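Here the complex is missing a single protein chain, while all its other protein chains stay put.
Letters are used for the chains, namely A and B, taken in the order the chains are written, and counting of residues starts over at 1 for each.
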Amino acid sequence: MTAADLVIVLLGVVAVGAGVLVVATRQLVHAALWLVVSFGALAGSYLVLTAEFVAWVQVLIYVGAVVVLLLFGIMLTRAPIGRSEDLDSGNRIVALVVAVATAGVLVTTLVRGFRSAYVPIKDRVGSGSSHTLGGSLFQTWVLPFEALSVLLLAALIGAIVLSRTDIGGAGPEPEEEEPEPRRRPAAPRGTVARRLGTARRRATPDDEDTIVLSRVDEEI
Amino acid sequence: MHGYYGTYLTVVVLFAIGAAIVGGAFLANRALRPHRPTPEKLTTYECGVDPVGEGWAQSYVRYYVFAYLYVVFAVDAVFLFPWATVFSAKGYGYVTLGEMFVFLAFIAAGLAYAWKKGVLGWV
């Protein structure tokens, strides 16, 4: 076992452990942050496998952009930032059994399929560079690449359609994604603030959104 | 420090040194400072006044579009790197050059739409 093997095993343990914590933690925001750890460990594994470009893409897109998107998604909901006790579903035993069984089947398949396959990594250095990737991307995969831009465009239009209001002259409107606003469970006062290190600022003219939203809250 | 892993080992060592400096500073701080907590000291610092309300705020859905725009342009930028390394190589030529501009044109159409809808303006 070389040092590279050892590192990749360690990174794998971190990735899987963080992945388990993503679903096991009782705090939504922490779940998103554990995802960062999991993605980061995956990026590390790509690096060890000499897939340099993919590794940095993983950092840029997943750790950078996608997790930010997820955090924004959480902030849009009325989920409390602290510990929520109702995150566990009643089906969790069944879900656990299904998940473990699926993982068992997939891992067995992969192990059986690739047991004899061994690629000396040292020979593959450079095969994951942006140059190689560019070669195959613009040679073989031109059409999927262009189709991808269509996908991005469609998603962008969709996101704007869902979030924009233009009722003439009505000014900024409070908007929520959740169709049925429910009263958020009252988080224990103080603990939340302390954990986050930031209490809600008091109303100042800069804070228009907070005011609008709190007004909506009171109306409900 | 040569070869593929060697170069990355340098990066890892650099990170380790950085973490050690920050961690060491905090550790030294903790070792040297007096530690006498009171409930007042442990509340959140808010310009010297007692904190009001909770640390929770629901954000505008329109901020989501900013985050999403960031994703779109991150994906966009990621494809520029491999493209930049090959488009002038032998065997690619203007077709490859054009392909990237087609890709960018699609995104630009989306950007034009977002701009006209006033999504890009700060509220």
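We take it that a residue touches a chain if its C-beta (ideal position, glycine included) is under 8 Å from a C-beta of that chain, and two chains touch if they have at least 3 such contacts.
Here, contacts and distances are computed from a predicted model.
J.: Identify the UniProt protein name of the omitted chain, choosing among "Circadian clock protein kinase KaiC", "ABC transporter ATP-binding protein", "Cell shape-determining protein MreC" or "NADH-quinone oxidoreductase subunit N".
T.: According to UniProt, the chain not displayed is called "NADH-quinone oxidoreductase subunit N".
J.: Pick from B:4, B:68, B:83 or B:106: which residue touches the chain that isn't shown?
T.: With B:4, B:68, B:83 or B:106 as choices, the missing chain is touched by B:106.
J.: Name, in rising order, the residues on subunit B that touch the hidden chain in the full complex.
T.: Residue positions of subunit B that touch the missing chain: 61, 86, 89-93, 95-96, 99, 106, 109-110, 112-113, 115-117.
J.: Using the touch rule from the top, list residues of subunit A that touch the missing partner.
T.: On the side of subunit A, residues 105-106, 108-110, 112-114, 123-127, 132, 135-136, 138-144, 147-148, 150-151, 153-155, 157-158, 160-168, 170, 173, 175-176, 179-181 touch the unshown chain.
Simple rule for what comes next: only the chains that are shown with their structure count from here on.
J.: Given the complex with subunit A, which residues does subunit B contribute to the contact?
T.: Spelled out, the residues of subunit B in touch with subunit A are 3-5, 8, 42-44, 46, 51-65, 67-72, 74-79, 81-87, 89, 92, 96, 99, 102-104, 106-107, 109-110, 113-114, 117-119, 123.
J.: Can you name the residues of subunit A that touch subunit B in the complex?
T.: Result: residues 3-4, 47, 50, 53, 57, 60-61, 64-66, 68-69, 72-73, 75-78, 80-81, 122, 125-126, 129-131, 133-135, 137-139, 142, 145-146, 148-150, 152-153, 155-157, 159-160, 162-164, 166, 172, 174-177, 184, 187, 189-190, 192-202, 208-210, 213 of subunit A touch subunit B.
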